[in-house]
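In this view, the complex is presented without one of its protein chains, the others remaining in place.
Letters A, B, C, D and E name the chains as they come in the text, with residue numbers starting at 1 for each one.
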Amino acid sequence: MDLSMDRVRFLGSSHDYAAAHKVLLGAPMDWTSSGRPGSRFGPQSVRTASELLEEYSPALDRELAEAPFFDSGDVLMPFGDVETSLNNLEAACSRAIQDGKGVLVLGGEHLVTVAAVKALHRVYSDLQVIQFDAHADLRDDYLGQKLSHATAMRRICEILGPGRLWQFGVRSGTREEYALMRKFGMGFADCLLTDEGRSGAAETVIKAVGSRPVYLTIDIDVLDPGAAPGTGTPEPGGLSFLDLTDILMKLRPLRMVGMDVVEVNPMLDASGRTSVAAAKLVRELLLAF
Amino acid sequence: MDLSMDRVRFLGSSHDYAAAHKVLLGAPMDWTSSGRPGSRFGPQSVRTASELLEEYSPALDRELAEAPFFDSGDVLMPFGDVETSLNNLEAACSRAIQDGKGVLVLGGEHLVTVAAVKALHRVYSDLQVIQFDAHADLRDDYLGQKLSHATAMRRICEILGPGRLWQFGVRSGTREEYALMRKFGMGFADCLLTDEGRSGAAETVIKAVGSRPVYLTIDIDVLDPGAAPGTGTPEPGGLSFLDLTDILMKLRPLRMVGMDVVEVNPMLDASGRTSVAAAKLVRELLLAF
Amino acid sequence: MDLSMDRVRFLGSSHDYAAAHKVLLGAPMDWTSSGRPGSRFGPQSVRTASELLEEYSPALDRELAEAPFFDSGDVLMPFGDVETSLNNLEAACSRAIQDGKGVLVLGGEHLVTVAAVKALHRVYSDLQVIQFDAHADLRDDYLGQKLSHATAMRRICEILGPGRLWQFGVRSGTREEYALMRKFGMGFADCLLTDEGRSGAAETVIKAVGSRPVYLTIDIDVLDPGAAPGTGTPEPGGLSFLDLTDILMKLRPLRMVGMDVVEVNPMLDASGRTSVAAAKLVRELLLAF
Amino acid sequence: MDLSMDRVRFLGSSHDYAAAHKVLLGAPMDWTSSGRPGSRFGPQSVRTASELLEEYSPALDRELAEAPFFDSGDVLMPFGDVETSLNNLEAACSRAIQDGKGVLVLGGEHLVTVAAVKALHRVYSDLQVIQFDAHADLRDDYLGQKLSHATAMRRICEILGPGRLWQFGVRSGTREEYALMRKFGMGFADCLLTDEGRSGAAETVIKAVGSRPVYLTIDIDVLDPGAAPGTGTPEPGGLSFLDLTDILMKLRPLRMVGMDVVEVNPMLDASGRTSVAAAKLVRELLLAF
Amino acid sequence: MDLSMDRVRFLGSSHDYAAAHKVLLGAPMDWTSSGRPGSRFGPQSVRTASELLEEYSPALDRELAEAPFFDSGDVLMPFGDVETSLNNLEAACSRAIQDGKGVLVLGGEHLVTVAAVKALHRVYSDLQVIQFDAHADLRDDYLGQKLSHATAMRRICEILGPGRLWQFGVRSGTREEYALMRKFGMGFADCLLTDEGRSGAAETVIKAVGSRPVYLTIDIDVLDPGAAPGTGTPEPGGLSFLDLTDILMKLRPLRMVGMDVVEVNPMLDASGRTSVAAAKLVRELLLAF
Partner (left out) sequence: MDLSMDRVRFLGSSHDYAAAHKVLLGAPMDWTSSGRPGSRFGPQSVRTASELLEEYSPALDRELAEAPFFDSGDVLMPFGDVETSLNNLEAACSRAIQDGKGVLVLGGEHLVTVAAVKALHRVYSDLQVIQFDAHADLRDDYLGQKLSHATAMRRICEILGPGRLWQFGVRSGTREEYALMRKFGMGFADCLLTDEGRSGAAETVIKAVGSRPVYLTIDIDVLDPGAAPGTGTPEPGGLSFLDLTDILMKLRPLRMVGMDVVEVNPMLDASGRTSVAAAKLVRELLLAF
């Protein structure tokens, strides 16, 4: 029996797994969060918030019914067990990929991205990663821990090899992380605040990446804390929701094979707007890519 | 005995009904809200929040004493009784109009606009409506209901006739609603983000409307959820407060005969800033029009 | 397609409708609430909270698997439409009764009890009602409304006839309501605070009711606001959770044919303990009767 | 112009000052609070909460109309100015006393009691004070301050002289304060948890006080923090609401010439039940004495 | 450099380690919490809340200065790393024991008790454990995890051997756990609600345990959720604060060599009273044992 079937599903989820192009997977894990925990409730909160939205996107002039997806519920993640949690997510992603479907993961802390990238990298050896995030997440360890939300992108770079990480919106890191950013890939920050800057950044990435497969990870804290207060480590000075969706739309020529939206923590946002923002991002991602 | 007289009044309200140019009416109704209820507390919360403001507007270089208005308290709206609630509001608006005064309604859910427009349309047969809103509100029915916050503008279009609805800031709707927007009037959305766009939009409307009487309705969710989290159905990607007041000031040449600010829900905003934003809008509306 | 199937179910709900002895129905309605709205979210909140509990009751030494029930999700209740909402609930209750099952309704405001009692009274003409509540709810109308949460028990008395209402824990009402309490049935209040008093009250009711069918309605505000703060009109000085479950257990000899737990408003209780209390009550009711 | 007339009034307040037996005065001051501030909002919050109650008390079988009182709004208390704030309250109390009325003050921090007692002591030289409180409030100074919520009862003892302070429910203090309690009057704590204990305490006080005039001050933190979380310095292990009202009713033979309910801080209680508890206390006090 | 020295210390903490009789250790860990996380913030919140209390206990007529203790700050617990976290706590406890001091641990989730008991059992081979808790915590595993807050007492029983666990206040568990309770030790639940019951329970334990060393663990959820809402898995129907301190005082003849207060989660209690209750318990434990 699949317990996750008794959960709220994301707005417009198909009941027909076979016909779905993408699979939506909840990854309710926050064991290594160093700030304030609670992102384990992100997946369910984003699904519930999706009901406040329409299935139609005016920006894309498309409806969710035109891009069928299947919300398969939450992956089993035993509390406090990092390894098993990531293994279970990796296995779930692999199953979806084997069935010829794209994956869209709902976090949970950013460490879940490591599991999804592992699964995709096994199939796509030239995988590129585009990261939207306030933080570099490139530490080698955190308080001695190799697997931590603060080291997620470092682990991913070790999987992908150099030059394959594209970071958007990073505005916090150690001096060492800023040096690594240039080693592992390329970063775009202040330029994202103007239309020209966003166009330039998109062109650079599209030209460099070409038709290679891409994994897109969005840490909700890339948004300004006013737009997304429900996250463990809010960093002042982020993107507006419109700037974020604009640069995402400019990246539409890319070939996304996997995506995630992570670090939504509903315990820290009684207004619920962080979950609504994440849900709207998910809708746009499902329709755009 | 008028129970409503024991309420907090809006900042700077005159005690002299006869001398007032405008009447402020609370419409504490949220019976058909499909998201999260609580906008019934909007009128009282906006009045209380008004005390955090000054009576002087630097933008307009005017004080509330120069534009005398009378806060007549809340209209009686029996809980759960849509018809009586709307009838009572319509009657209260009609009385104010007959006394030669403009009306400014504090919602409550957006359905209250239907009652106010009905009252005004009886006097001004060529009434135009300018709507600031995140949602089109043009559904024909909602779960079978003809009178719902989600159908308010559809009902109003039926009263006014085609070509009289001007929608600003709409960023959510069904595909059908987006088609109707063009039929019933005209919409302005992305252009509102730049100064030139706002000037162009204002010119278009001012030219088309001319000296005909206008009802202005502002759903607080036209603002970005960061600026106004206290509302039932927050929609990411809205206007900043400054962009909103800028376009409103550009519409000053119009002849406003009625106005409202609706969908403020203080239960969802412990910081109180949504109510302060609504109160500041009310102050500017009272001084500008 | 049954949309409600995508909801969280109550802890231990069977997936086999045919084998279930009882049907659990959500009634997400708060249109006539005069205090603070939000009990529409009660059913879903109580289901989610049930996951914090065990399926085993130490008090009864029984597990939910031994008393199979089917959580059939929420009844469709159009926002702000009192009549249709109640009709839909009445129809859902009637279907369950015709299938030979008991009903357990999760409110929602107290007015939903009227619909359930109507459905049951059609089959059980000698139906008795036991009410746990802080308020008498015996007004004839409320601000002119005949159908209101504040008139629910008056309407029920009109259905049942005199002498069939047993009120427990009432500590608020008008002078007229206190007079009616004696006319329509019998009330137990202060005696519930001692073990002897509870035993005496239970004996009185058991003797008077005998084997006649009983509907049991529990307004969560019968509990002290410290134990159940998440309710629209908290009334100081209520029962402790242990006193409430003790008197319920003493009423086990009665033949319950329908039950409800109403007025849980999760918007007013960030700690979540009101929903947990309601969920634990539901578990005990499912196992005891 | 009386600004306070634009405020919400307490449930059932008469509009006829002359006919009123008692005057209700708000004292919105929290300048010396050492815990968490916010009790300045107590008076307005208690008035608003009173609307959730009935005007009829089942315990006393009386309605507010039978004990006419006049809610004269809040006394002007300039922010951060202890002396002026207390002087203004003292003057307002004196006016009411001169008009032959009893006073009921809504705090505000406990220091406001000093002003009320000063006004009453000028008329009633043999005034006794009955204090319900979790804290002794008998320090001589607090961080060097003579006028502080933590020294309020010490100041009052200096006004009254020894042997005139009766403390109920105190469960926190320094060793020195516990010694002073016995010097200045008499304390009742653990005995309040049983019916016999409460009867004994009431008898002792009634016998000792006789017909002398009494001022009754209730710090809401005498209640258990579960019943009244909205207060600056919650102290675990307090009275239940029923125990408190029971002992109050047992003190009915006394001649109360002034009363207050203080330290309600609505900023710390989103559920609102602390304000409802205070409002219900006020209703019972108005009807009982 | 000891980072923990820059933290708030508990009320009355000595600055002289050598002279201290007891060491207070924070254990900020919630990695395996299955309900709502946040108890990692418990230690710091309890320390901050302690400032709302007096250093004098009226019940014990003692001041903290008479029972010198040293708050040595929080043990380093790497986020999401169960093993290292527990090892660090065990080492810290061992150091204190070797220095001839008692330990008092502030949780954090209940699993931290396992580390403290391990350290003590190495020195006291006949150690007994007294547990105050709403939940049995006797599962063998939880979602496959052997080390979980839900298995803490099972692990402890494996360390101690049978017949050495005394459980107070348990009101939730599986049928299997209730069977194990009798195997591993003895449980006291309903009897704790009366003075006689508490005396009887205390006598039984004191007689059986005699002079053997005891570890006392208090899960704050043994209290009723009204008194302590800030905890991950609130269970309705718990002890009042006064009943809890009464039974603790009755256990004073026992020889406590270690103690803890765990599962305080300030993220779930905006009123702060859970942390104050825990702080008052800590003060009484420091003074009583």
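In the analysis below, a residue touches a chain if its C-beta (ideal position, glycine included) is under 8 Å from a C-beta of that chain, and two chains touch if they have at least 3 such contacts.
In this text, all values refer to a predicted model and were calculated from it rather than measured experimentally.
The absent chain, not drawn in this view, touches the displayed chains A, B, D, E throughout the complex.
When the full complex is taken into account, the listed residue touching the unshown chain is B:52, out of B:19, B:52, B:91 or B:179.
Looking at A:109, A:219, A:235 or A:260, the residue that reaches the missing chain in the full complex is A:235. Contact with the chain not shown here comes from a single listed residue; of D:82, D:153 or D:228, that residue is D:82. Taking the complete complex into account, A:227 is the one of A:75, A:227 or A:254 that touches the chain left out.
Contacts to the hidden chain, counted on subunit D, fall at residues 30-34, 36-38, 40-41, 76, 78-82, 84, 142-145, 147-148, 267.
Although one chain is not drawn, its touching partners on subunit E can still be listed: residues 1, 6-9, 13, 15, 270. Within the complete assembly, residues 35-36, 171-175, 178, 189, 193, 224-227, 229-230, 233-237, 268-270 of subunit A touch the chain that is not shown.
Following the convention adopted for this analysis, only the chains that are shown with their structure count from here on.
Each step here moves to a touching chain, and the least such steps from subunit A to subunit C number 1.
Taking the mean of each chain's C-alpha atoms, the chain closest to the overall C-alpha centroid is C. A centroid comparison over C-alpha atoms places D as the chain most distant from subunit A. Looking at which positions face the partner, subunit C and subunit D present mostly different ones, since fewer than half of the interface numbers are shared. The equivalent interface to A-B, defined as the listed pair sharing over half of its contact pairs by residue number with it, is C-E out of A-C, C-E or B-C. In whole angstrom, the spacing between the mean C-alpha positions of subunit A and subunit E is 39. With centres taken as mean Cα positions, subunit D sits 55 Å from subunit A. Of all residues in subunit A, those that touch two or more other chains are 270.
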